[in-house]
Every structure is written in C-alpha cells, then in structure tokens.
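Okay, handing you the structure first.
Let's turn to subunit A:
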Amino acid sequence: MSQPALQVTNLAVSFATRRGDLAAVRGIEFHVMPGEVLGLVGESGSGKSITGLATMGLIDPPGRIVSGSVKVNGHELVGLSEAELRKKRGREISMIFQDPSTTLNPVLRVDTQMIEALRAHEPGLSTRAAREKCLAALAAVGIPSPEERLLGYPHQFSGGMRQRLAIAIALLNRPAVLIADEPTTALDVTIQSQVLGEVQQLAAETGTALVWITHDLSVVAGLADRIAVMYAGRIVETGTVTDILSDPRHPYTAGLIASVPSRNRRGARLAQIAGTTPSLVAMPTGCPFHPRCDHADAVCRAEVPPPRPVAGRTVACHHPLTAHATA
Partner candidate 1 sequence: MTAYLIRRVFQALFTMLAMAVLVFAAVYMLGNPVDALLSPDSDQIERAAAIARLGLDRPLHEQFGLFLWNAVRGDLGTSFVYGIPAIEVLFLRLPTTLELAVFAMVLALVIGIPLGIIAGMRPGSFAGKTIMGGSILGFSLPAFWVGLMLVLIFAVQLQVLPSGGRGQTVQVFGINLASLTLDGLKHMILPATTLALYKASLVIRVCESGTREVMSQDYIRFARAKGLGFWRIVSVHIFKNVLIPVVTIMGMEFGGLLAFSVVVETIFAYQGMGELLISSINRLDRPVVVTYLLFTTVMFVGINLVVDILYAVLDPRIRLSEESA
Partner candidate 2 sequence: ADLTYAISAPVTAVDPHYQNATPNNAALSNIFESLTVIGPDGMVEPSLAKEWRLIDDVTWEFDLVPAMFHDGTPMTAADVEFSLLRPATITNSPSAFTIYTRPIKEIQIVDDHTIRLITNAPFPQFPRDLTRVAIVKKDLVEGASTPEFNSGKAAIGTGPYKFTGYTPDDQLNMTRFDGYWGDAPAWDNVRIRFITDDGARSAALLSGSVDAIENVPTSDLERFQSNPDLVYESAKSMRVVFLFVDSGRDQAPTILSHDGKPLDKNPLKDVRVRQAINLAINRDAIRDRLMSGLAWPTNNIVFDGGEGYIEALDAPAFDADKAKALLAEAGYPDGFQVTLATPNNRLINDEQVAQGIAQMLTRAGIRTQVDSMPFTMVNTRGNGGEFAMSMMAWGNTADAAGGIRAMIACKDKDKGMGPVNWGNYCNPKLDEVTMKAMATMDEGERRGLMAEAAQIVHDDMAIVPLYWQGSTWAARKGIDILPRADEQTRPSSFVPN
C-alpha cells in the first residue's frame, strides 16, 4: 500500500478561555490516500472545522495544537515555523470553506486573488504565465468565458460560482490534499450537485486526496470512499461508506443515520437521540456519548473508549452494536 497523502495521528486542539482550557478536538486519527475521498461527518460543534484548520496549521491563539502529528506525503507539519508552514499551504495541502459569500475577498479582483496564490509559491512567475494558468483553472471548474470573469469581482458571481472559484484557487498549485469544510452547505441542491460533480472530477483527474467535511450524511454517501464520524471532538467510527451507512456499529452513528428523514421511513416516527450534544465545558466523564446512549453502563460512565477495530472498521465504543441492531 502506498503512502497516505494525509496522515493525522492523535491530534488534539484546545482553546484557552477565561474558564480554563477547552478541548475542542481530543485526539483524533485518520488518513486519506491519494485520490481517495474521506467524509468527515458530525453535528455542529463536534470539532470538524477545527480538525480541518488544525491540519492546515491555521489554529490561531487562543487555540493551539496540544499534541499529535499531521503528515502530508510523509512530511510532518506540526511544529513547523509559520514561514515553513506557509510554503506547504496551498502547495501541498489546501482548504476551502463553507460560506461562498465570504471565502473571496470582496474588494480584490478575481485575477489578483488567483495570481497571488500562484506567486506565493512561485515568486518569479510572469503575469502572463500566471494568467494562463488561471484561465485553465477557471475552465476546469466549469466557469464560462473565463477571460472576462477573471477581471470581475467576487460579488458578480453567484454562490455556486464563487465556490467553484474557491475550488479552482485551492487546486491551482495541485496540492496533494484538499480539505473541504462544508463547501456546499449554503448552496441549493441543484447547485450543490454541480459543485460536487466538478470536485469529484477534478480530484479524480489530479489524484488529490479529499477530506470532505459535512454534517449531511447524504452528501458523503454518494461522494466519499470512507467516512469518519465525529462526536464531541473525537472520531467515534471510521470505515467505508457501505460499512458505516448500512451497518453502523457505534450507537451514535446508528442513531444519526436513523434520524435522517428519508424515503424509506416516510411518515413514520424518526428515531431520535435523546438529549443534546454535550457542551465542551461540561463534558461528561467516560464515553462522551453515554448520557444519550441506551446501552450505557458503568464502564461507559467511567472510561473513555479507545478506538478499536470492529468488523472491518474502527469504532470507539465499549459496547459496539451487533450487525442487526439497526433498524
């Protein structure tokens, strides 16, 4: 097996606040192979974005990476100086963000924002050559009449177009890894499909490894090869799409899947997970999911379950479900 494009081990991030340290990400591990798509799924506040940012080395004070390692193509990123990190960003590993209306600087022309991304890694690049590359990139994400659009300002583009622009910029330097933090959440379904289509195609062409962060299981169902489910700063279950979606082993994953309204369960009561996501400041002891879990017992309340291999995937649960527990 070849080397993973991105290998994250035991990553932990915490924020210094007035009320003490707040651990947003509590030791997570995942990897993505070149050309592979990993779906990172979780509810709001589970630490998905923080994971993405930490991977990029973009955690700002008062936050900091407490421990762990992030390797891109085998090169460690954690601990690098800002200047060294800067060289990696955009070239080895790139990221796009959720809100298309704020990912691009509203007062700079599109070409400025594209060329600067190229020049950041290739200072001597001539404007002409840079422009060529930009045109090609725009065409690649399906933006019509790129020559004209290159001279426009971001607000002249629709939401979907802007997200495509961001993707084009992120992939300009052909990074090995692209982290996409919910880039289609703000888009309409029809536009979402278009964007997903472009990304799928591009990643396949360039062999870029893709980490697709989302709270919508359905999106990654069709897109990802593997899925990692996050809950309260931890990955509770990782495995292939099929394994996870059709045969979840962690009670949380199972509950999550069961609560998605869908064709098969029309009109029926949805399964619901009682209670709410725990607050980071008042995290329960032991398994963070235990207060909401039907299967919880004394062990769950006392000990944090370590990730363990179960039925071809990794599950962090003291009492993983058996194959037919799901509905």
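These made the cut because all candidates are chains of the complex that A comes from, given by their letters.
In the analysis below, a residue touches a chain if its C-beta (ideal position, glycine included) is under 8 Å from a C-beta of that chain, and two chains touch if they have at least 3 such contacts; residues count from 1.
Just so you know, these numbers come straight off a predicted model, no measurement behind them.
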- request: Could you work out which candidate touches subunit A in the complex, given the options 1 or 2?
  value: 1
- prompt: Which of the residues in subunit A come into contact with candidate 1 in the complex?
  reply: 53, 56, 58, 62, 82, 86-91, 94-99, 102-109, 112, 116-117, 120-121, 153, 155-156, 166, 169-170, 173
